[in-house]
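Each remark here refers to the structure printed beneath this line.
With one protein chain withheld, the remaining protein chains of the complex are depicted in position.
A and B label the chains in the order they appear, each numbered from 1.
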Amino acid sequence: MSQPGDATTGQTVPAKANCVVIGAGIVGNCLVAHLSRLGWTDIVQIDKGPLPNPGGSTGHASNFIFPTDHNKEMAFLTLESQRQYIEHGLNNTSGGIEVARKPERLEEFNRRMTSAKAWGIEAELLTPAEIKKHVPFINEDILLGGFYTPSVSCVDSLETGTQMRNEAVERGALQVFANTEVLDVETEDGPGGPRVTAVVTNKGRIEAKHVAIACGVWSPRIAKMAGATIPLTPAVHQMADVGPIDILQQSGKEVAYPIVRDMDTFCYERQTAGSMEVGSYAHRPIFMHPDDIPSNEESALSPTELPFTADDFDQQFEEAIDLMDMLGEAEIRYAINGLLSLTPDANPVLGETVEVRNLWSAAAVWIKEGPGIAQIVAEWMTYGYPHLCDPHTTDISRFYPHEKTEHHILARCAEHFNKTYGIVHPREQWASQRGMRRSPFYAREEALGAVFFDARGWERPQWFESNAKLMEKFPEACKPREHEWDARWWSPITNAEHLQMRESVGMVDLTAFNEFDITGPGAMNYLQYMCVNNVDVPVGRSVYTPLLTPHGGFRGDLTIQRLATDHFRIITGAFDGGRDNYWFRKYMPIDGSVTFTDRSQGICTIGVWGPNAEKTMAKIVTDQSKPYDVSQAGFPYGAVREVLIDGVPCTMFRISYVGENGWEIYTNMEHGLRVWDSIAEAGKEFDIIPVGIGVYAVTGRIEKGYRLMGAELESEYNPVEAGLARPKVKSADFMGRDAYMKARDEEPAAIMCTLSMDSQRCAAGYDRFPTGGNEPILTLDNERIIDAKGRVSRVTTAGAGPSVGKYLLLAYLPPEHAVEGTKLQVMYMNECYPVTVERAGAKPLFDPDDSRMKS
Amino acid sequence: MRILVCVKRVPAPGARINITPDGQAIDTAYLGFTMSPHEECAVEEAVQLVERHGGEATVLTLGPAEADEQLRYAASLGVAKAVLLPIDGPDWDPQRTASAITAAIGGLESADGPFDLILFGNESADSGGFQVGIRVAHALGRPVVNGIKGIDVDGDTLRARREADAGVEVYEVPMPAVLGVKEGINLPRYPTLKGRLASKKVDVAQVTPEAAEGGQRMITLLPAAEQVSATVILGNGPDAAAAVVDMLEEIGVLK
Partner (left out) sequence: MILVVVEHDRGTMSPATWEALAAARELGETHALTIGEAADGLVEQIGVFGATTVHQVHGDVFGDYGPEAWGAVVAEAVDALHPDIVVATGTDRGNEVMAHAAARLDLPMVANVIEFADGELIRVRWGGSLLERCSLDAPVRLITVAHHAFAATESPQTATAVPLNVEIDPALGRTVVRDRVERAAGVTLATAPVVVSGGRGVGSADGFAPLLELASELGGVVGCSRAVTNLGWRNHTDQVGQTGTRIAPDIYIACGISGAIQHWVGAMASKKILAINTDPEANMVTKADYAVIGDLHQVVPAITAEVRRRRG
């Protein structure tokens, strides 16, 4: 009796399929199962290698899951994946201990305890003696402590994948062809851009409506055939199996002892029956081009089990012996330079490729998150966006063109590879590939002592050292932070800039904005469909609106200016520009009635805000030669006007993300420097200062409670919960309308709130400052707060509110807690601090009626 | 006992060997390297003999600078000393190789005394010349037997066993001697972590090899003839048993 999923020699592939999935590793196998569960049929899965192990990264993976992650999406996907492995009976709980050799690591463990608490993962800090109880053969003398997670497990990814694949076959939804190599991916051009049409293999051509690339290290190669880019590089991760080891053999089990992650040496030790597998992320980055990966035949073991370069592992062997003396006498029985996939920001790349319609990427995925990721890709393909969780971190459309070059991929991967077990600060800045995108004001900013942070390649001033003297003016607000972690990648100057701006006037470089022009006779109707709020505003007006997914969660949050009847300009931030660019182009009508033009590279932006902004701009804004009336009466909030500033054509937009009177001022790149200088000159009499993103994105915004896409706004939440639902809903249809209307009819399960810390005093006797990295909000009984939809309350943004004199947090709370005055706690670095709910909903804490902006 | 083992760095291929476009070498882009399988066993045998009888083992290779990897591997198993005879470019022919090794052995023996036993692999995995060890032994005036699958030390004599169709042949070879060893003489150990780390500290002595070219010259490598007939699939899974037995009957194997 042949097994389901058998593929026999010489069989040709079908001429047509609904969907071709390329790859039979953990992702491809789970993807076909999830597609079939969602009702997909006529799926063909191909892999150039044999089954059950085609020779990709899955075949030699270490197969263990440490669920705690500081990133919500990755933690969620890992927990969901672990659940799916458990469902298949292929999850073997062993427990896992991260051990610290250095003091900084103990601090990081506090952070991990906090994230574990946030996600409901049982975890415990251990002393060296306690570690020894779990792992008797460890040398606890060199350790300072441990972070123990009892739920850490080892899985059988090969068998899970096989079962998943068989599930789809048994459902009659899938045919599988092993030993079938992709030679080409055909596309057809059309008004909506290229669309995938067929996969050509060495066993025939398959016409296909959808193609999913789930082939790990080979993914860029396959994508390239279709004219798309999947930005990853194959990279070596060394591992060695050493044994036999008596105590492990005597255990009689595959994994009897907790897996040890030796965090400060970037290595792990995992029992495999009588041997110990030692793996390393400490060696020099070793990359391979996808085209250079050997075939199954050419490989002594497999294409992703490459010959071991022993020299690169010697230090790791030494350190492993230091940790576990018994390894010294163990034999090196198997050692490889294993291949896995790395992306520039170390996160998977999922979703429809931006270049080719119906060509899907499910690449750069680890075993620990494989099944969950396969599920969201399947949902994405089915519903237009995943339901399970928001793939904001993993969305392939996040990358800008310069981030998809081999140059960039290799440089960033070389930088982050050795940080796989590293301590990475949430605000940590990249060292490589800096200076890729600079605004026209860069030289001015540099001269003003700008400390630049990288925003998707843009060098943006986070604060200006030239403003340091302002700290003497506002000493109370500018106290230094005592703990080095809180003070890292931060300056008290930000608070001084904030107060000075609110007192007089400041100017902010916002060139990193993306501007998309939507033009044509169909433009208004098109945007009306894409946006929640009414876009049919008069020319010269604007709309601030969410965009929803088909199931009513946030997909975008942006402003749109109506520049002419058939000309709209979308303004969206640096981090979501790529995703929004893709989203708008994807849903555009293809009958020629709408044109999309990305104007971002040609436009620069300056924000000017403060009580003296009007007076400053009044000096230089003209309508030809006549002074322009920039008063609230003459130029109301939300208006968009073409003006001249010092003779330069500019677009001024009265709006503010920092809650002050003022404008976003747009002009062509070539004019930018002149406009900057004009404003700086005009503002001198008002002591105008340059203001950094520390104010724009954190302090200014948080005092007003302004939500940020990717932080407060995600597809798991709807506008009602986020406090962004307007009193009325336009009658026109829009994406996500039905779900939105339903949400409006219901009681929200969560409400976005602003909280303040009543005390920041830690046990050691100084103040701490949460970074806004998913710190859980807890009841006074130290319990997690979970809403009716199962979402946990956690801090989405944290920052100082210098004008209100408090340290502020934004978090969703279920209705019973979302009451002003409610007392709760926030956990930060494993300590709890009292907090109070200041605002439930969108009403700002600072200047609640927006008088500073609008009157 | 003072034992010398001579090894050769060879690629470790998978199921297919690619020849470079100029036909002069194997494409080793994807390949790791090792010493020939017979030689791995020779190294293990040397280490075991030293463990049993005391003394010291030395490993020697004529090869590229990268052959340091093979010398250190031998060191990680317990070989105490290592000698590299570095060459550039393509392999040397067997006469030239033997000549250079003989000269190097002369130098080593003048310095530290004679080797009781010199071990070679029966033949190298790649070029398979079957002669270097024998040439070296003859040049040194020492007895040599190939194909050895068992060695016992009995005073000044080595009792060496060899498998033939008819049974096991036993040779008694007086030391100092040379033996060509075959895989199967032992099951080589893997290096321990400590062994690996210790091997990094071994000083690899370098001796410049000098020898005239011999009379055998490689002109080009060629792929082996490919089987062209298609495989007949008798079936899938246990259901194919009937077809298999039909075939066995047909070819006359079932009596």
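One rule holds for everything that comes next: a contact is a pair of C-beta atoms (placed from the backbone, for glycine too) under 8 Å apart; a residue touches a chain by one contact, two chains touch by 3 or more.
Being a predicted model, the structure only gives us computed values, none of them experimental.
S.K.: Using the document's definition of touch, tell me which of B:32, B:63, B:78 or B:143 contacts the absent chain.
M.R.: Checking each option in B:32, B:63, B:78 or B:143, the one touching the absent chain turns out to be B:143.
S.K.: Which residue numbers on chain A touch the omitted chain?
M.R.: 2-3, 6-10, 50-52, 178-179, 296-297, 300
S.K.: If the missing chain were put back, which residues of chain B would it touch?
M.R.: So the residues of chain B touching the unseen chain are 13-17, 19, 26, 36-38, 93-95, 98, 123, 125-131, 134-135, 137-139, 143-147, 163-174, 180, 182-184, 187, 214-224, 227, 229, 231-242, 244-245, 247-249, 251-255.
Quick note on the criterion: only the chains that are shown with their structure count from here on.
S.K.: Where the CA atoms of chain A average out and where those of chain B average out, how many Å apart are those spots?
M.R.: About 54 Å separates the centre of chain A from that of chain B.
S.K.: Quick one: which bits of chain B touch chain A in the complex? Just the residue numbers, please.
M.R.: Those in contact with chain A are residues 12-16, 18, 29-33, 69, 72, 189-194, 196-197, 200, 231, 233, 236-239.
S.K.: Contact residues on chain A for chain B in the complex?
M.R.: The touching residues are 1-3, 6, 8-10, 242, 292, 294-301, 306-308, 310, 314, 317-318, 320-321, 327-333.
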